[in-house]
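With one protein chain withheld, the remaining protein chains of the complex are depicted in position.
Order of writing sets the chain letters: A and B. Residues in each chain are counted from 1.
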Amino acid sequence: MIQLVIAAVLIMGCLGLVLGLVIGFFAKVFKVETDPRIELVTELLPGANCGGCGKAGCSDFAKSVVNGENPPGKCPVSSKEQITAIAMALGVDPGSAFPRRAVVRCGGDIHQVNRKINYNGVLDCASANLISGGPKGCRYGCIGMGSCAAKCPFGAIEIINNLAVVHEELCVGCGTCAAVCPRGVIELVPMNSRVHVYCNSPEKGPEKRKNCKVSCLGCRKCERLAPEKFKVEGFLARVDYEADPPPTEEDVEKVGCPTGALLTASRHYEIETFDPEFSIK
Amino acid sequence: MNKSTRSVMTFKNGIYPVYHGKELSEGAATRIAPLLARYTVPVAQNAGKPPEVIVKAGDKVKKYQLIARASGFVSANLHSPVSGEVKGIIEVPGATGVPAQAVEIISDGLDEALPPLPEIDWKQADPKELLDRIAACGLVGMGGASFPTHVKLSPPPEKEIDTLILNGAECEPFLTADHRLMLEDPHAVLAGAAIMSRILGIDRIFIGVEMNKIDAIEVLQEKSASYGVRIVPLKVQYPQGSEKQLINAITGRDVPAGGLPMDARCVVQNIGTAAAAADAVIRGIPLVERIVTVTGPVVKTPGNWKLRIGTPVIEAVRLAEGVTEEPGKLILGGPMMGFSQRSFDVPTAKNTSGILLLSQDQAVNYESGNCIRCGRCVQGCPMHLMPCALAAAIESGRFDIAQQNHVMDCLECGACAYVCPAKRPLVQHHRRAKAEIRRQMQKK
Partner (left out) sequence: MEENSNSSTSDILMPTGESLVVSSSPHVVSPERTSRIMGKVLLALLFPLAGGIWFFGWKAAWVVFLTTVFCVAAEALWCKLAGRPVRKTVLDGSAAVTGVILGLNCPPEVPFYVPLIGAVLAIWIGKQVFGGLGYNPFNPAVVARVGLLIALPAAMTVWTPPRGMDKDFPEIKEFRTPVDAVTCATPLSIAGNTPKIKTNDFFAHENFKKIDNPELLEKYFWGVKGGCIGEVCVPAILIGAVLLVCFNLINWRVPVCYVGTVAVITGVVNYFYPGVTPSPLFHLLTGGLLFAACFMATDMVTCPITGTGCIFFAMGCGIITSVIRIWGNYPEGVSFAILFMNALVPLIDKWSGTRPFGYVLKRKGEV
C-alpha cells in the first residue's frame, strides 16, 4: 500500500517537474516583450470598454496613452483621481477631456404625444425608424424602444413611458447611446450644463404641435429673455453650451418656456415619474 | 388554351400567394380622373438625384410645363400635371415614410396644356433623338424603383446588350394597372417596346406576362407580330416581376450577384414605361399621369384610374366612392413590397402602381413567434438566401455574419415573411441589416 502511495507521489512529482521545466523553457524562449506600463494603465482604467475615448476598449486606450497618442484625461469614464493616478504613474500631463453627459433631446413621452401611430413590427429603434414607424407621430423625437438603453454599458438609460431618460448620476458621457440612436436625438453636452432644450424637431411650430404637447415651438421667448444663453435656429431653440456661465435653473424660471421644452435635466427626469406638479400646463 | 399554356416559363423558388385579390379590379376599365382643385407633386420622383425646382410660389404654370429640371445624368425632369398657380414648395408625407418636398399647384380649372412636342417618326429616327425625347419627357421606371429610363436605355458601351424585356408580370396581388394597360392600349405598349429596342439597337424583344392575364396575352399576341415582339406567358408565381427573376425565367440567364440586368445582356423595362415612351415619342407629351389601381377589400368600388401625378391619395379614394368601413392599412404599391402609410395626404407619384386599403382585420398585429426552422423561407426565397439564419444573426446584432451570408442580395420581396408560419418580421430585419451594412461601408 505505502509503495503505491510513494510511487504515485514520485510519478506525479516527476511529471510536474518535467512539465514545469518545459513550460519554463518555452516561456523564456518565446517571451513576448510587452510594456509593463500598458498593463498598469489598463488596471487603473475602469475596464468598461465603452469606446467613449474613440479606442477599441480600455487596453487599446492604455496602449495609446503609454505611446503618448492620447492624454489619460481622454477617458470620459474615469474620475479625476483615477486620471491623476494614471498621469502620475506615467509622468505625463493628465490632459482634460471635457467631461460630457448624454442628453435625450426629446420630452415626448407617450402621454405628451398628440398623435400616436399603430406600429407593428420589430421592437427596435433602428428597425422602426426605417419604415418611419414607432409609437409616436413625431419623426424627429425619441422612438422609445430602448436601443440606446440596451447598448449603454453603464445602465444609465431607462425607458419610461416610451421615452429614453438618462440617469445623470450614472452617465459618464461615453457616447455609445448617441452612436446607436437612429434619429440622433441623443447629444453629448458639457457636464456643467444643467439646462437643455428637450426637442429635436426642426419642423414648423404648428406641425410639431400636431404631434406633441411639449415640443419647442420656436417662439423665441428664451432668446429674447436670455440672448446670451439660448439661440433659436430655424424653429428650434438651442442651449448655447459655450456660454459662460452656463444657464441655470433661474434662467429656466426667468424664461418660462410656454410648452416646457426648456428644462433642467433633473426636471426632465421628474416629469417622467408622473409628478403632476411638473406635467405640462 | 393554345400551346403557350403548356410551356409557361418561370424561375426557381418563389411562392404562390393564396389570395390574389386581382378579381376586385381587373374587370374595371380604366377611367380618367376628373380635374382636382389642388395637386401636390413630389419633387423627388426618380432614383438618383432629385431634380431642381425651377418654379416658385406665385408662378403660373400650364399642363406639361417643366417645373423641375434634371440635375444630373441620373435624374429626371418633372412636369406640371395641370394648369394653374404654384402655391409653394411644401412638405408632404413621402411614400416611404420620410417627408418629401412637393410643389403645390392650385388648378385654375382650365386645364390649359402647352402644345405637345412634334411627333418623331420612330421607325426612321436617330436613336439619339429618341433617347433625348425620353429624357426630356421625364420618364422613370414605373414599376416601383423609378430609375430614370434614359439612363437604363444608355448602357455603357462596353456592356453588350442583346435582349429587351418588358415586365408585364404584375406579380403583386391586388394590382391590375399594368393588366388594364396591356388590354386597353396594346399598341402603345408594343410601340414603346419597339422604340426602346431601336434606341438599344437590338431586335430581341420579349414581353413577359403572367398566366393569370390570359386576355392580355391574347390581345398582345394578336398585335405583336408587326412590332417584332414576342409575348412570353409566365407562371403565376411571386416574385415573377422582379428583374433578376424575370430575366432568369425568360432567358435562363443569371444576373451576377450585385450586378445589374445589363450584366446578363438584358434591359428590363416596365409595361407602363413603354407606353409612356410611346406617348412621349409619338404624341409628344411628357409623363404626368399614369394608371393607378385603387383597390382593397374595404374600397367601395375598386377600379383603375388614370391619375395625374401629385393626386393626394384621399382624392383617389373619393373617386372610388370611399370605403365601406374604416381601413386598417393604407399601402402605396402592392401588398408584398408596398409601403404602409400613416396618412391619406400622401400624393401619388410616377411609380405608384396601386393604392391599397386593407381592412382592420387584415391589418391585425401578428405576434411573431419563435423560428421553428421549417425552411419555408428558404424554399421561398427567390435569391436562394436563408432568411431564417440571416434573421437570427441580425437579431443578435451580428451584421457581419448577415453580410457574409449575402443579406445584401436580398430583394425585400417579402416572400420569406409571407410564408413564415411563425410570422417573423424577416423583411424588416433584412432591411435593417442592409441599412446598417451600407452605413458601415460608407464610414470606411
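The criterion applied here is as follows: a residue touches a chain if its C-beta (ideal position, glycine included) is under 8 Å from a C-beta of that chain, and two chains touch if they have at least 3 such contacts.
Source: prediction; values computed, not measured.
One of B:Cys388, B:Ala402 or B:Ala433 touches the chain omitted from the figure, and that residue is B:Cys388. Only one of B:Ile120, B:Ile309 or B:Ile331 touches the absent chain when the whole complex is considered: B:Ile331.
Although one chain is not drawn, the whole complex shows that of B:Leu357, B:Ala402 or B:Ala433 it is B:Leu357 that touches it. For the options B:Val8, B:Ala47 or B:Ile314, the residue in contact with the chain missing from this view is B:Ile314. Across the interface with the omitted chain, chain A contributes residues 117-122, 127, 130-133.
The chain not shown here touches chain B at positions 15, 17-19, 29-34, 97, 173, 184, 244, 248, 254-259, 300, 305-306, 314, 317-319, 321-331, 335-344, 356-358, 360, 362-363, 365-367, 369-376, 378, 381-386, 388-389, 405-406, 409, 412, 414, 417-423, 425, 427-428, 431.
Operating definition for what follows: only the chains that are shown with their structure count from here on.
Between chain A and chain B the centroid-to-centroid distance comes to 43 Å (mean Cα coordinates, whole Å).
Partner chain B is touched in their complex by these residues of chain A: 117-118, 120-122, 124, 126-127, 130-133, 137, 139, 203, 207.
Across the complex, chain A is touched by residues 91, 96-99, 339-340, 342, 363, 365-366, 425, 428-429, 431-432, 435-436 of chain B.
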